[in-house]
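A single protein chain has been omitted; all remaining protein chains appear in their positions.
Presenting subunit A:
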């Protein structure tokens, strides 16, 4: 490796300086090549360290308090119903869920624990459902979803790509095939609460990913029905349940938005939920839960962020305090040579 990299102060290659030369071959001086650019050279001193920790603590603790308060203000009601909705006396849950002749209607009673201001969000939560499995995530065709003329594009969609007689399925793929199909009807004081199912999906999905002239075709016609049957008269861009479902979740436990309620609910209100327990989570020991939740500026109920901020802020304050103590008890002069390891050894420490 040649040492004539930037910064070398040796002269250009060529004759040595044995004879004095009129024209020096030394390269022109520049701050960049001589590595003498104006620079900031931070050195850690106890004052700096303590101030940094105090600053971080001072910023983090209030953020933590505010976030925690916002999260505590969210009211969330979670109700698991997949095991409770199996009729008494049924031992084979799988046979039960697959048998179309058994009515799947189920009634659940919820009590509101605290006042909930509208809009109240209705979610369904699934556990142990791996929407993030590679084969599952792959199993869709975005070209087909957007464009009516590309209906026959079913790459990657196997095994839900074509019907038995070779006709393409729209929308193809396992994600669409396994669309969640439980429905919920919420009633309070014998009065149905209307659930607004418009605008539950992301706008970019509705406008750009799912075409407004693409209609479901040959959907769920196979021997196994995986989920909801779509109305073939409604274009995909208006099938919001499908759009929400196809935005795959990150983890095996996830929630998806079902709808919104624009009515305030008071504490101790009794809500009756009439649901259709259609979706098969029994074959993989999954769980189904219905969630009612409000939202604040920080989103839904999650104390983690607030607690994390408070913890980190607290740790920083503690470290600032500890370093201050150390500095007061054992002050070190900067550049004090007696702390060098070989000098300490001779001092017998």
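In this section, a contact is a pair of C-beta atoms (placed from the backbone, for glycine too) under 8 Å apart; a residue touches a chain by one contact, two chains touch by 3 or more; residues count from 1.
To be clear about the criterion, contacts and distances are computed from a predicted model.
Peer 1: Absent chain per UniProt: "P-type ATPase C-terminal domain-containing protein", "Ribosomal RNA-processing protein 43", "AP-4 complex subunit epsilon" or "Alpha-1,3-glucosyltransferase"?
Peer 2: In UniProt, the chain that is not shown appears as "P-type ATPase C-terminal domain-containing protein".
Peer 1: Looking beyond the chains shown, say which of A:106, A:195, A:217 or A:249 touches the absent one.
Peer 2: A:249
Peer 1: Which one, A:40, A:88, A:224 or A:329, makes contact with the chain that was left out?
Peer 2: If we include the chain that is not displayed, A:40 is the one touching it.
Peer 1: Suppose we count only contacts with the excluded chain; which residues of subunit A make the list?
Peer 2: 1-4, 6-18, 35, 37-44, 46, 49, 52, 56, 60, 63, 67, 74, 76, 119, 121, 123, 125, 130-135, 137, 142-143, 146, 202-204, 208-209, 247-257, 260, 293, 295-302, 304-305, 308-309, 312, 315-316, 319, 323, 326, 332, 334-335, 337, 339-341
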